[in-house]
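This is the structure I want to talk about, given as structure tokens.
Note that one protein chain is taken out, while the other chains of the complex remain in position.
Order of writing sets the labels: A and B. Residues in every chain begin at 1.
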Amino acid sequence: MTLSEAAEATGGRVLGDGSLIFKRISPVHDAGPGDLAMLANRRYAADLPGCAGRALLVSETLSRIEGGPVDRLVVEDAHAALIDLLPLLHPEPPGECGVHPTAVIHAAATVPERADVGPHAVICAGAMLGDGARVGAHCVVGEGVAIGTETVLHPNVTVYAGSVLGDRVVVHAGARVGVDGFGYVTSGGRHRKVPQVGGCVVEDDVEIGANCTIDRGSIGRTVIGAGSKLDNLVHVGHNVTIGPGSMLVAQVGVAGSVRTGAGVAMGGQAGVSDHLRIGAGARIAAQAGVIGDVEPGQVVSGYPARDHGTYLRAMASLMRLPELVRRLGRLERRLGLEDAG
Amino acid sequence: MTLSEAAEATGGRVLGDGSLIFKRISPVHDAGPGDLAMLANRRYAADLPGCAGRALLVSETLSRIEGGPVDRLVVEDAHAALIDLLPLLHPEPPGECGVHPTAVIHAAATVPERADVGPHAVICAGAMLGDGARVGAHCVVGEGVAIGTETVLHPNVTVYAGSVLGDRVVVHAGARVGVDGFGYVTSGGRHRKVPQVGGCVVEDDVEIGANCTIDRGSIGRTVIGAGSKLDNLVHVGHNVTIGPGSMLVAQVGVAGSVRTGAGVAMGGQAGVSDHLRIGAGARIAAQAGVIGDVEPGQVVSGYPARDHGTYLRAMASLMRLPELVRRLGRLERRLGLEDAG
Partner (left out) sequence: MTLSEAAEATGGRVLGDGSLIFKRISPVHDAGPGDLAMLANRRYAADLPGCAGRALLVSETLSRIEGGPVDRLVVEDAHAALIDLLPLLHPEPPGECGVHPTAVIHAAATVPERADVGPHAVICAGAMLGDGARVGAHCVVGEGVAIGTETVLHPNVTVYAGSVLGDRVVVHAGARVGVDGFGYVTSGGRHRKVPQVGGCVVEDDVEIGANCTIDRGSIGRTVIGAGSKLDNLVHVGHNVTIGPGSMLVAQVGVAGSVRTGAGVAMGGQAGVSDHLRIGAGARIAAQAGVIGDVEPGQVVSGYPARDHGTYLRAMASLMRLPELVRRLGRLERRLGLEDAG
């Protein structure tokens, strides 16, 4: 691809020689002589002088940054440009169409002609795949599961009976969808299981990371709202509703019956206690432990989670505490008071 | 099922018309006109006025709550009533009995007649399944593993060689039991692995959540005590003993050689450092980081974990710290002391 072609594909502009050809896009520090080096973040500007790339892909705000290749493709947002360019450079391989002979498909399952079922995959009775759906090797699609059009299950995924996945959903390897929730009634030290018979609904355009676990409802439903994205190893408990367009970074845990508004963001390893309400657009910092409702748009961090700025200031002042103790003692001595500490 | 029949099944009583028929049980906010709406928590009372359910299932303490259906099934504990009612409303499907023809069963494995082995499951040499055991699709039951009666492995579970699972154990999809522990001897920056040859024992009536990881012992044994329940994505290190009847919520991590008494509870994402002793009945709050022994019955939170009440009060007072600094400066000025800060 030439720099000019890339400019056309992205709506960007060329600084320098538009006829330069590149084969792939690489980070500045890793770029070889046939590469378009990408600088998306001023943090990596120090790598520019040593950059071996043929040309540089930069966002408008960094277009004139010094060092590195002088021939440049300037775009509004370098990351967004990747969305246009990478599919042209790395066209998706066609995949092996159809149903692999080792797949086990129940007679009462529905698999349309234009669907792929990988080696050893298991499709149980009553399950229905949408047009263009792809089920990877070793997936288990349980009884009565509905999978929408163009939805992709990577290998080794388990979808428990009765779960519903929308269109264009992507589920990465090892994720478990529709798992029994953690519901017990305890008496006399014995935990009796409450049957988990509710639903699990993953709406359109959701992406679920590798080895995530999404519980089914106990009697209600668990819902992952349309367009939400879950990173790897995220846990979502039973009866939870995640609002549409939310982002849950790796290892987040959301306990049972939590409800979030649209567009919430949870940083890595954050946790939310059961039955809470998280308002639309709220942002929960990495590792925050939320034990109370969060208002729409609020930003919280720490355990117990509080307003993010307040928390960081408090933790900073905490580091001055030994000094405060010394000052207090000096005052007490000056006044002839005995040091109570 | 009629309301009267449900009252009989649960030992509850009917307020209103006992002949009303319902087909399923739903949360108040989700109940349709043929449903028995369930209110287990006063928190959701606000949903009652809009409840479309035919009748209401409530605990005794909420029996007279205003709003919602006037025909009611009043029980001692609504959650406990579900344990009686749901199996009647949702009888478990019979399952496809026997050994699936695609399963790979070693000639030296023992599979009783009344056991199910799902598609593509692998049962290795010397493994023994108990009567009524069910091994899901794609499970791997390693060499010499013993699985008790009525124990259920959901799909994609791996049981490493030599592990022992008791009776009525349930293991959810993707859990790994008997994994090598994390044991190395480091010298000169090189980590040499200590062979992990110990056992892994999961006692009767344990439930293990999806994608959990339970390590085998290094030379001793890892033991999950009878009746304990592990939520999803829990990690248990090598040589750990979890006392009977314990509850480990999602994403808990227990490091090597920890020993707990009976009936401990660990909240989501809590962690326990290696070699510690956790007394019977101790409660470890969500996200707590335990780096010292915990007394029986103690409740701890925070990092490093301390008494729960003390910790919460300290964190609350921390938020007042900037104000204390101002007050201290005022005192110093009054006494003509230079502000040391």
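Following the convention adopted for this analysis, a residue touches a chain if its C-beta (ideal position, glycine included) is under 8 Å from a C-beta of that chain, and two chains touch if they have at least 3 such contacts.
For clarity, every value in this text was computed on a predicted model and none was experimentally measured.
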item: Which residue of A:143, A:207, A:293 or A:307 touches the chain not shown here; value: A:207
item: Contact with the hidden chain (one of B:115, B:129, B:233 or B:286); value: B:233
item: Option from B:56, B:140 or B:206 whose C-beta touches the chain left out; value: B:140
item: Option touching the unshown chain, where A:27, A:67 or A:279 are the choices; value: A:27
item: Residues of chain B (touch criterion as defined above) contacting the omitted chain; value: 102, 104, 120, 122, 138, 140, 143, 156, 158, 160, 174, 176, 179-180, 182-187, 189-195, 197, 211, 213, 215, 218-221, 233, 235, 237, 239, 251, 253, 255, 269, 271, 273, 275, 287, 289, 291, 303-304, 306, 310, 313-315, 317-318, 320-321, 323-324, 326-328, 330-331, 334-335
item: Interface with the undisplayed chain - residues on chain A; value: 24-27, 29-30, 38, 41, 43, 77, 79-80, 82-83, 86-87, 89-90, 93, 100, 102, 118-120, 136-138, 154-156, 172-174, 207, 209-211, 227, 229, 231-233, 245, 247, 249-251, 262-263, 268-269, 286-287, 301-303, 312, 315, 318-319, 321-322, 324-325, 328, 331-332, 335, 337, 340-341
